[in-house]
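Only a single protein chain was left out; the remaining protein chains are all shown in position.
Then we have subunit A:
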């Protein structure tokens, strides 16, 4: 009877017929009164969303004390009900750090494991795995493998609670411990990455410290003991920040795509797209995100990146269509409203954009892109203080990424608080030193402080990084322009001129560029070329005051210059003088009168009406 009921229950659960599963489970529990059945019933209630009932079932007969799974479940229920204090009460605030396995042991473990294999002491019961056995940690040995997973899960839940309480440092530690205890606790890892709780360097250190060998290998193919470990490691690598160690990244992706046919997988594509995005190859990245969404139209993990790309490439129409579609199908998803906000931002309707960004961030207070977008709307309107406040929130939420810090720095630059700006930017730099944009901003600070040499160094570095990233040159045109300005202010006019020319070649048609080029040419005493450059600038923006001023200056320099440089003039002068002498001679010989001829006044330059026709030969 019991087995019949179990099968029935399992069948119902498989079909998500929760009512019948609850009904049968209840009967089963009445029959057996076993811990296991109580737990499964609670779990069924959890799946059905009856969190309080689920708690009541696990709380019965002090199951909580005996089973980690039950503790996990009830804590999960509390979290689902937003009762984080209660959840913490069950979870306790201590992580079971003694269960952590480290990669230091992993190395020694390897030998151990081969021994273990040869002696065929392989696990026989309850899924006890080899790895558990070979682990040097004695406490860990004692723990049941499933229990370990629940312990890790509880660490993760603890992290969630702390995160809700805005205690991000503690949350981070909890997540990290969760992954350390069970490398396969992807949820914790995902939280760490998604919320960028660690800086790129930290992430890599963390990854290196993880013991992937603790992953049980496929029992069917014990020869490939390492395979699972390597595979997981590679998968995790694709999730790390893209600013550090791109080589490792590429090898990981390479392995995953070539050995496992994962090249089409959306997460791999997403990782690739992120790399392309960080190196400013937007078109290519957009192709990838489009491919992801083609396959899975509502992949919300990739959506923010896709939106950012659409914004970067000015695909307003696509943004419009996408956000309409999302609003129709997923009104409860914060990403939807991020899309709407992005659309308004790209059409320069800032107030609307702001309200939608704030809507998205209200729906999910930990939704980073929405916060950044929200702050951007203030920055776009030049409301420095509010922008700084918003960026600061983002910076608090996402400690691992340099972006909020960098934006803060940019705002402070805009407000001319250079010391504070430098502080922010330096913090950002410690988080990530491979972002050309950040290096560029540091250069800007140096430039504003009047340290042109240092500014030049920064800009050059930024350009070099961009080049190493194989970023298209025109994306970093503004950095190049900054470099040109810094060179100009540093007195290296020839080099500055080269850079300005390069900027123009790369297609920046802006009055300011031509004006600066004109200025440099003026400094180089090439007034004529300066005038030509300034004309180009004024052709683009006829009212530009600086260009006009400089043009007047250049022209007055040109006034000083003679017509022909003197050489020819001598001859002319002599010729005229001879003529003059001749005239004086003839004057004495008496004057021959001639009949009056008609009056010519052919050189009337001031006259408009004569001039226009005359100028037409």
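Basically, a residue touches a chain if its C-beta (ideal position, glycine included) is under 8 Å from a C-beta of that chain, and two chains touch if they have at least 3 such contacts; residues count from 1.
We take it that contacts and distances are computed from a predicted model.
**Student:** Match the chain absent from this complex view to the correct UniProt protein name in "Cdc23 domain-containing protein", "RNA polymerase II transcription factor B subunit 3", "E2 ubiquitin-conjugating enzyme" or "LSM complex subunit LSm2".
**Tutor:** The record for the missing subunit names the protein "Cdc23 domain-containing protein".
**Student:** Hey, which of A:169, A:294, A:385 or A:468 is the one touching the hidden chain?
**Tutor:** From the options A:169, A:294, A:385 or A:468, the contact with the absent chain belongs to A:294.
**Student:** Looking at the full complex, which residue from A:34, A:321 or A:362 touches the chain that isn't shown here?
**Tutor:** Only one of A:34, A:321 or A:362 touches the chain omitted from view, namely A:321.
**Student:** Using the definition of touch stated at the top, determine which of A:193, A:237 or A:286 touches the missing chain.
**Tutor:** Of all options in A:193, A:237 or A:286, contact with the hidden chain holds for A:286.
**Student:** Among A:31, A:362 or A:555, choose the residue that contacts the chain missing from this document, as touch is defined above.
**Tutor:** Touches the omitted chain: A:555.
**Student:** What residues on subunit A make contact with the chain left out of this view?
**Tutor:** 263-264, 269, 272, 276, 281, 283-284, 286-291, 293-295, 297-298, 306, 309-310, 313, 315, 317-322, 324-325, 329, 470, 472, 474, 501, 504-507, 509, 531, 536, 539-541, 551-552, 555-556, 558-564, 568-569, 572-573, 575-576, 579-580, 583-584, 586-587, 591-597, 599-603, 605-606, 608-609, 611-617
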